[in-house]
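Just one protein chain is left out here, and the rest sit where they should.
Up next, chain A:
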Amino acid sequence: MAGGLAHPRTLEYTDRDPQGPVPQEAELTAGHRVESGRSYGFFTDTTLCIGCKACEVACKEWNNLPADQPGLTGQSYDNTGRLGAHSWRHVTFLERGARATSMPPFQSNWLMMSDVCKHCDPAPCLEACPTGALFRTEFDTVVVQQDICNGCGYCVPACPFGVVELAKEDGKAHKCTLCYDRLKGGLEPACAKSCPTDSIQFGPVEALQQRAAARVEELEAQGQTAAYLYGTPGGPGATGGIRRLNAFFLLTDRPERYNLPPAPSRPSRNARPSFLAGLATMAGLAVAAALIGVGRR
């Protein structure tokens, strides 16, 4: 190939367009094939994040998302500010005090995390959506169908992590699709593929969870005893009826420091007690109305 731009494996598919994508390219870039019927997600290891924001750029490029935050926030290097309709990856920066002199060289003591939609299981946004625009894909990810969404906005306050947002431009709910289109084509999601330190890892959730548990042990052995997983079953982030987060994280400080709730709850659990209490109230009022003799002269 001129310029050597095509992947060597394209040679295995000489009957195809050599400039086209390699079938199941994710196997080469992430070590996993993408097959429907399996659960896929992200393992974001914040101890590896260098805050380069390649994930944010790759996400915007692939998903054609407009730049919507041209200003500076004054909050460390975080000028994206938040996850939103047009920012599906967001690198948080927290400058934790002065660098401790007891630390080994080349460490900054900063916290950086590439935040993303958690693709919760079960997903509160999906449970709230009245139109079926939000659905669970064959890859166990949660996606908004733009041709169905009518902009009711109920998924926005439903999300325990403040991820989904209505776009000003079209009034529809937008969020990370875990690159649904790329998964369909056997490609690793754009953010994970672009991550230069492999802080963002893509793969089947079970495999990622095992890898993450091993990583926590490895860090412990290296002296980083504050490392823990956020969003794996039974841990912080996977509480209150949320079984697990398909996009989970390795953190080294309290969740609030990364703008994550330590113990989120599935909001739909409030519906039944609320509705039943309301109906009981109405029944009581009906009895009162009957005793008062409403209708009689």
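Everything below uses one rule, namely that contacts are C-beta pairs under 8 Å (C-beta built on N, C-alpha and C of every residue); 3 or more make two chains touch, one makes a residue touch a chain; residues count from 1.
Quick note on the criterion: contacts and distances are computed from a predicted model.
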{"item": "Among \"Peptide/nickel transport system ATP-binding protein\", \"histidine kinase\", \"Polysulfide reductase NrfD\" or \"Lactose ABC transporter permease\", UniProt-listed name of the chain not shown", "value": "\"Polysulfide reductase NrfD\""}
{"item": "Option from A:G37, A:P70 or A:G293 whose C-beta touches the chain left out", "value": "A:G293"}
{"item": "Options A:P66, A:G171 or A:P196, residue touching the unrepresented chain", "value": "A:G171"}
{"item": "Full-complex contact with the absent chain, from A:A54, A:V91, A:V116 or A:C159", "value": "A:C159"}
{"item": "Footprint left on chain A by the chain that the document does not show", "value": "73, 75-76, 78, 81-82, 92, 94, 124, 127-133, 148-154, 156-166, 170-172, 225-228, 235-237, 239-241, 252-254, 256-265, 267-271, 273-279, 281-286, 288-290, 292-297"}
